[in-house]
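One structure, as structure tokens, below. Some questions next.
Excerpt of the complex: some chains, original placement.
All chains are identified by letter, namely A, B and C, in their written order; residue positions are counted from 1 within each chain.
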Amino acid sequence: MSLTPTQKAPLDVPVERRALYEQNFREMTRGTGRIMMMAADQKVEHLNDDFHGPGISEDDADPEHLFRIASRARIGVMATQVGLIARYGADYPGIRYVAKLNSKTHLVPTKMSDPESRQWLSFEQLDLFRESSSLPILAVGYTIYPGSRAEPEMLREAARLVYEAHQRGLLAILWAYPRGAAVADERDPHLIAGVAGLAACLGADFVKVNEPKAKDGGNAAALREAVLAAGRTRLICAGGKETSVPDFLKRLHAQIHEAGAAGNATGRNIHQRSLPEAVAFCNAISAITLEGATLDEAVALYQKELLAASAAE
Amino acid sequence: MSLTPTQKAPLDVPVERRALYEQNFREMTRGTGRIMMMAADQKVEHLNDDFHGPGISEDDADPEHLFRIASRARIGVMATQVGLIARYGADYPGIRYVAKLNSKTHLVPTKMSDPESRQWLSFEQLDLFRESSSLPILAVGYTIYPGSRAEPEMLREAARLVYEAHQRGLLAILWAYPRGAAVADERDPHLIAGVAGLAACLGADFVKVNEPKAKDGGNAAALREAVLAAGRTRLICAGGKETSVPDFLKRLHAQIHEAGAAGNATGRNIHQRSLPEAVAFCNAISAITLEGATLDEAVALYQKELLAASAAE
Amino acid sequence: MSLTPTQKAPLDVPVERRALYEQNFREMTRGTGRIMMMAADQKVEHLNDDFHGPGISEDDADPEHLFRIASRARIGVMATQVGLIARYGADYPGIRYVAKLNSKTHLVPTKMSDPESRQWLSFEQLDLFRESSSLPILAVGYTIYPGSRAEPEMLREAARLVYEAHQRGLLAILWAYPRGAAVADERDPHLIAGVAGLAACLGADFVKVNEPKAKDGGNAAALREAVLAAGRTRLICAGGKETSVPDFLKRLHAQIHEAGAAGNATGRNIHQRSLPEAVAFCNAISAITLEGATLDEAVALYQKELLAASAAE
């Protein structure tokens, strides 16, 4: 199985919407078949923990920071809640949006209760919003927690969400995180491959997983099992905790070129930086993901852009 | 980020309702961008504890007391349940109302069960009520308890409530109180900032939070984190327990001028007073919130109005 | 606040139904503003415990006993389940009915599980029944258990039930009983005042509460707090366990004249008697509730009617 830059619409996309689906795919992936997704749903998922504190730029305190980055950097799409898109979208009409349709806080720990997250807006509500906003909302997103005792209702919502997205020519991205009292190791490679396959059965166009932790340290190689299990559903990895730029880009390069990942979804590593740093970092990520840059080229690009930004100040 | 006296309609307000939304915003905030909300939903939330007992005016025993105050004082809006609005509204058509759409009693303690509160009337029911009542209902209100195990359903209801309010050109106010077995400190400044940001992601126009308790005692300063996290969603503070008038006004002044709060939501501190005292107190609050008064001016106004009221008796 | 014999329709009654609402109110209260409600929903709530056994008339074994009493005595309304009304109503078209829309058995004790009771028929179903039966169904009834962990869903159903009743020009009566593991004393006066106020916020026209138990024995005086808290929602007391006729009437007289109650709701005290006794007793209750009789007059009336009945045998 090798990924192509184009993607034929699955058959739950009605015939008259297939061209739209394929166009949305091209736009999301900038014609590359790979996606650079800025994950901007964390104000719910992590509350203010990722936006305020030591080592976090003061820029990040304001939600508009997310929109400023996404509008200035070369990204594919930004995923966030409809409430934020509705509030800021008029000033940022050039961003391509993924409407993240469910979210939960991290307040209830897994050891207290299995995770559960429910779809906020219905598709009928989303339809009217897409119309009244005129914004380029190309896809929807939804998180599933396989292994939670709330799994049955979430799988049902996820399957219907994918179906309804396809009915409209939109793409569907599933965040798939095994979690709950029954899950001993959330980053077990075999388990992550399992939930990648589950997302394929749910009909997802993209599945976002956490990078597995291989016993031998070869995480990217371990990710290969998941890429295969996902089949024609393209797999992207979550960016994870804040790390150094070269380390991050090295991991990303391996995910794409060793494991066959179709891109990345990065949140904290982007928005916790100041605006110029964040923009430069996005562009370095996109260089690898969308433009075929080597690791060295991407690091060099990041440093060059940072320099230009501080010169411009 | 600085608040302006006007607010552009978010994009989930249909084009043909945006002028109405902006007019409702102006009316609620009396053209100031700040709100003075009389929180009159406590006959459910606190049952009769706040309305009868030592230190509470006998005036407060009768629900009509709430309407008498709101109709005679300079307030922005009064928030209460539709049942009460339906019963008294014909005699108080001049009050601007916020229909509080969910409420629960305080009988089940948090240590026994996580809090849960569900939407009472549907929007279709509210629509007919707005029509049959002809009352100026400018907004709806809803309480969320992030950190409760019932959070998933409440976030879903809240997101849909904001959306449906906006569809009608109404504003949406979320009461956001972290609460449940998983919440160690409900007034932790960082946590309160988190739920303020959550309300922004849910699309709220205003978020009402409890004033945080800062370790260094600088509560208003600590509130600044939450004001920033809320972004374009305006933040107001709950009035809290009964306190002296100058202390209350001092705290309010700091919330607005130090933290950047967009007003206040006060319940017990108003209605537990006799009618003349309550009116004078509301007017002092409004002087700070809506009219730019200094603390001294507001305290002086309160005393002057009380004097005039007792002279008139 | 003083009750008047008439009641203006609340604003959730559509304009074109307000005359009907006010007429229904007059009929229910026989033009007095007070209600004498025969509570005939106990075949569910208490199963056969109240209908068979020592000290209970054999007449009470047959459900038709309830209809025989209500059709021969001067009462205001009889509240019972739609199933019984449908079965016996054709033979008793002169009774004014309250359709009690939820009920539960007493089998599951509070110490085992918090009480929960759900609405049986929808309003759409009730509409067709009102049409197909041609019976004078003037109101609906619903029981809430504030303090139960099932409170959120019951408050939601109650609020919608009041609203839907008003949409049709019907009245709504809430039975409000604080109950559950969280409720230490169900008859605490302050708590009963609280749930009376809650019923007002839910929009009820009448709220039925259990008589509070005051520490000083002055139950009727203690009830005054609840009457005030209910505001324009009229408060009536449950009749409670079987007691002697003069004791019962004395208590009733005090509830009305000391506390300001708007009537009574009596079940067991009526139907556990033989038909002639039950009729005489109802008439004595109505004499106080609806006709302004003194306690002595009411007791005398009861004795006179009983004598006449035994003479007629």
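Brief remarks on what is shown
The rule is short, and it goes like this: a contact is a pair of C-beta atoms (placed from the backbone, for glycine too) under 8 Å apart; a residue touches a chain by one contact, two chains touch by 3 or more.
Not measured: the values here are computed from a predicted model.
This homomeric assembly is drawn with 3 chains in place; in total, the structure file defines 5 copies of the chain.
The rule we apply is simple: only the chains that are shown with their structure count from here on.
Apart from chain B, which is left out here, the chains connect through touching into these groups: A | C.
For this pair, chain A with chain B, the centres built from the Cα atoms lie 36 Å apart. Taking the mean of the C-alpha atoms as each chain's centre, chain A and chain C sit 58 Å apart. Under the contact definition stated at the top, not a single residue of chain A touches 2 or more other chains.
Remark: chain B residues 41, 43-44, 47-49, 51-53, 61-64, 80-90, 103-105, 107-109, 112-113, 116-122, 125, 128-129, 132-135, 150 touch chain C in the complex. On the side of chain C, the complex with chain B involves touching residues 1, 8, 10-15, 146-149, 151-153, 155-156, 159-160, 162-164, 166-167, 178, 180-183, 190-191, 193-198, 200-204, 225, 228-233.
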